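In what follows, a structure is listed as structure tokens, so that the remarks can point back to it.
A protein chain is absent from this complex, but the other protein chains hold their places.
Coming up: subunit A.
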Amino acid sequence: MAEPFLIGEAMTGGYGPVDILHSCTIAVEKGEIAVIVGPNGAGKSTAMKAVFGMLNLRQGAVRLGGEDITKLSPQARVRKGMGFVPQTSNIFTSMTVEENLEMGAFIRSDDTIAQTMEQVYDLFPILREKRHQPAGQLSGGQRQQVAVGRALMTQPRVLMLDEPTAGVSPIVMDELFDRIIEIARTGISILMVEQNARQALEIADKGYVLVQGSNRFTDTGKALLADPEVRKSFLGG
């Protein structure tokens, strides 16, 4: 089997001297959606941050398109084509929606930035309407759209989302998931951490159930949803 497009392989490490991840492996194929789920404190976000280079790995490697990027800083990974949407403080609240998107395209110097912005506006029409409003005045769901839009402006090959639906209503959550599927269809790989495990696994090509920083179950989203043990332990029956 060919290697996945992005893989964090056998990652071991943590923020300080104590390891949070124990030989944890996360991977995503081109144009697919991979979801990391698990109980609180399982190291879901930590696993994703490790893939993005926000903590030091003692063991393991991260490869993007076959290239070893383990030693690169998060900023350098952005330039390699990784987009990251943090869970909180993921927008510039005092700046307008349009300025947020412009800042997303800061590293680009080509002249197709306006075109990418149009694509983002097509994906999230409400942002076009509110383009001149400060992003901090928007609702929770709209803020998440700005955050995802900002990350898309770098034209990433992989989009990483840390709990994109935290604190938004179920209707907005479905809406966001639909948009995420649309993004994946354009060929961008999605790696996502989610609290709403059931809904997230429904749209996932690949699911990772983490417990205490290790892989517990890894399968397609459908298979995990069908697995009685996963259902009983992690999806509430």
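Just so it is clear, a contact is a pair of C-beta atoms (placed from the backbone, for glycine too) under 8 Å apart; a residue touches a chain by one contact, two chains touch by 3 or more; residues count from 1.
Following the convention adopted for this analysis, contacts and distances are computed from a predicted model.
Not every chain of the complex appears here, and the one that does not is recorded in UniProt as "Branched-chain amino acid ABC transporter permease", selected from "Sporulation protein YqfD", "RNA polymerase", "Branched-chain amino acid ABC transporter permease" or "Phosphoribosylformylglycinamidine synthase subunit PurQ". Within the complete assembly, A:84 is the residue of A:5, A:84 or A:234 that touches the hidden chain.
Per the touch definition above, the residue from A:102, A:174 or A:202 contacting the chain not shown is A:102. As for the chain not pictured, it touches subunit A at residues 74-75, 78-79, 84, 86, 89-95, 99, 102-104, 106-107, 150, 154.
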